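Working notes, structure below.
Subset of chains shown; positions unchanged.
Letters are used for the chains, namely A, B, C and D, taken in the order the chains are written, and counting of residues starts over at 1 for each.
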Amino acid sequence: MRPSNRTPEQNREIKITRHYTDYAEGSVLIEMGNTKVLCNASVSGSVPRFLKGKGKGWVTAEYAMLPRATHIRNMREAAKGKQGGRTLEIQRLIARSLRAAVDLNALGENMITVDCDVIQADGGTRTAAITGGCIALADALNWMVKKGKLKKSPLKQMIAAVSVGIYQGTPVCDLDYAEDSNAETDTNVVMTESGGLIEIQATAEDGAFSHEQLLSMLSLAKGGIEALVVEQKKALNAE
Amino acid sequence: MRPSNRTPEQNREIKITRHYTDYAEGSVLIEMGNTKVLCNASVSGSVPRFLKGKGKGWVTAEYAMLPRATHIRNMREAAKGKQGGRTLEIQRLIARSLRAAVDLNALGENMITVDCDVIQADGGTRTAAITGGCIALADALNWMVKKGKLKKSPLKQMIAAVSVGIYQGTPVCDLDYAEDSNAETDTNVVMTESGGLIEIQATAEDGAFSHEQLLSMLSLAKGGIEALVVEQKKALNAE
Amino acid sequence: MRPSNRTPEQNREIKITRHYTDYAEGSVLIEMGNTKVLCNASVSGSVPRFLKGKGKGWVTAEYAMLPRATHIRNMREAAKGKQGGRTLEIQRLIARSLRAAVDLNALGENMITVDCDVIQADGGTRTAAITGGCIALADALNWMVKKGKLKKSPLKQMIAAVSVGIYQGTPVCDLDYAEDSNAETDTNVVMTESGGLIEIQATAEDGAFSHEQLLSMLSLAKGGIEALVVEQKKALNAE
Amino acid sequence: MRPSNRTPEQNREIKITRHYTDYAEGSVLIEMGNTKVLCNASVSGSVPRFLKGKGKGWVTAEYAMLPRATHIRNMREAAKGKQGGRTLEIQRLIARSLRAAVDLNALGENMITVDCDVIQADGGTRTAAITGGCIALADALNWMVKKGKLKKSPLKQMIAAVSVGIYQGTPVCDLDYAEDSNAETDTNVVMTESGGLIEIQATAEDGAFSHEQLLSMLSLAKGGIEALVVEQKKALNAE
């Protein structure tokens, strides 16, 4: 029995609010149960130095948790004077994943930065950031088309992500904190809307995991992500 | 005529949402028009080193803007590796102001940290942070009483703040960004619920201001803050 | 009775030494009683990036205390690896104040940096820095005229500053450390030579202050600053 | 055809030199073809703060590349003033992996730090660091037994790692830089000597990868890691 009474393959309730803030070209608040992440996509006309003059665009991401997103207050990274390893690792994952959604050549020399700020954390913040960030990214690309900066959106496909794990011996989908902190294995999976794999990060938390467990987690992830893509599309078509 | 069509003495519409997040002992989203600040108050049983063993408590504050709280994306301070001068100046002001609301001796050796994170900035973020932060602070103190950590709340009084300025020759209350960025003078005023002055920061933006202008701004501020205190109390009594 | 036996409206003895160091275009040691601040104004032909190509100049300031300017040695900020919030807040105030003295358009694309280094601190270092810094600034602008870099000095007016406060119930002018550390309210006032207000920073240190107390402090400040401007002009005319 | 003329399942030549430096309790130079990583394990009697008094030990790791480990000189992280995201991500992976090799309770309140410094980088530095670091770790644990600090080694099992990928459509094992920089997918796999999975990090570099491709990569990784464990054991038994 999961602490939340969900079935093993059941995602938490998802709520997507587009245009959450007024200024960002794409702004999405995604809520996966009690996990709430604000994803703001900003369009810029200048690319990183290594791409200057190559006619190609870039998508990057930043991630942070508000100090009191969690049960215990975490020290603010700006006050500490540096971003921690966990933060850097997560924002690198989000950025790589979102780049897989876009035809960077068709984007031209433009950069989109997706800021993912966790308002409240109840497990699965990085996967929520990817799922919500992709909607903000789609909105920002559509904004560019509307403003005449691009002829058509260079979005190749939606991507979404979910965490899966082995909790008390059973593979479960979309772990909340109560499960995550006690899981034997924790796996983050990023997929395209057509089921292509973009990223898998599987970590044994206590002892090793088996090939069979991996397969069952991947299978759960596939279902969970398909459900998320449905929600993404519903939200994008809602306007 | 103000860009927002308000009368000179009129505050923006204020919206106060208590218990905005689940984990902080006090959590308030304050909205002053389009300015939105999340104020989370966290209780800790340990005080700064200079107060250790003195039987006295402390209230401190931190302030940040999300990178895309504004029209243009600002670089994240955690990524820059330091908090800017504006940030430090503002969070020092918030902390000084909130300490004026509390009997620090009655707080005992406890510390309350009020994190003020700006979700969206349309002028007056620091004064909104003080007004909203004081509600979160009151909630956190009440939480301490409920949990048996204190016999009664050491809250001495509510404090609130508003910005006033001279816009196109006319003194106006609660400036939004359209006014703030064109004001001849910008003054932040912090007062107690009984009208005592806690802090005044008046700055000539273009040329000097006169004694008379100062007086008219202070008079506007008094009215504006009185209206804010009414809203603070309404929110605190709502539960 | 003030610890220094001064009357409430009496400034400390002021001593202004121009050309204190040989290399800076303006170099002033200002002594307000035991407070000693070295103000060096440096002329540069390049402006900050946000002003490049706009034909307009800039005045900025930096502030620091020598580690042993005070009774207790403070850790050197360069060794700590960052400037503290108090330092940044003060140097922002000095810079804003000094910019009010200069016609930035007439300055052309030049920048003047005023370094205010506190040799000894006995209260009122930031206001001494503004009063002395304005003389160094005037000297630097005159140097530019003499060197043919400007046709005439873009100095609009002298500005000066003083701290005033409520000490044992009585408003007093130009607080020294003995008063400052026990004051109920501490207010820094910056004015032009013609009495225009540039900046007011009033802070309740213990309890709130009243409108009447504010007015009496501002009145004292006016007199104190007028006396300082007399000394500024005497010094500038001395050569 | 692989650039190195290896068959798809063939590891590069591995060379393991134990006791490479004199002072570390475990010191291993591991060479996987042209990739050379020095792994030094240091024993310390003090654990991180979160473990103090819990009777449990810890294993951590640090990773760095010498500035000229690569074709182009990289700026030294100590000179930049911070470790980059890639570095932090890698050393977190190494540390997690090595902790899976040790019974931390049996280690008692001791910490082992495994420094992995890349002398030369030709692809696969993180997996080489794990494979070599585990030998250094085993040596350090044996040193603790020899010195009477532990009754028996708390090593539960050897762990080893390899990178696998899809290169020109074909799954290949133990990628060198020529392959890695052109691979369509890059997957790092960490396994125990008995075939349990510890960590999988699979990343699509260009387009998504399929479930089938993942399975074929995991199968290659299993073979590659089994071969590495044979070398680890041969080295450990050599003395």
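Some points to look at:
The criterion applied here is as follows: a residue touches a chain if its C-beta (ideal position, glycine included) is under 8 Å from a C-beta of that chain, and two chains touch if they have at least 3 such contacts.
The structure presented is a predicted model; accordingly, all values stated were derived computationally and were not measured.
Total copies of the shared sequence across the full complex, per this structure file: 6, with 4 shown.
Assume only the chains that are shown with their structure count from here on.
Annotation: 59 Å between the Cα-based centres of chain C and chain D.
Once the centre of each chain is set as its mean CA position, chain A and chain C turn out to be 50 Å apart. In chain B, 81-82 are the positions where the chain touches two or more neighbouring chains simultaneously.
With chains as nodes and touching pairs as edges, the resulting graph is an open line.
Every pair of chains in contact is given here: A-B, A-D, B-C.
Of all residues in chain A, those touching chain D in their complex are 82, 84-86, 88-89, 91-92, 96, 100, 187, 191-192, 194, 196-204, 207-211, 213-214, 218. Considering their complex, residues 21-24, 27, 34, 36, 38, 40, 42, 44, 62, 64, 66-71, 73, 76-83, 87, 113, 115, 117, 119-120 of chain A touch chain B.
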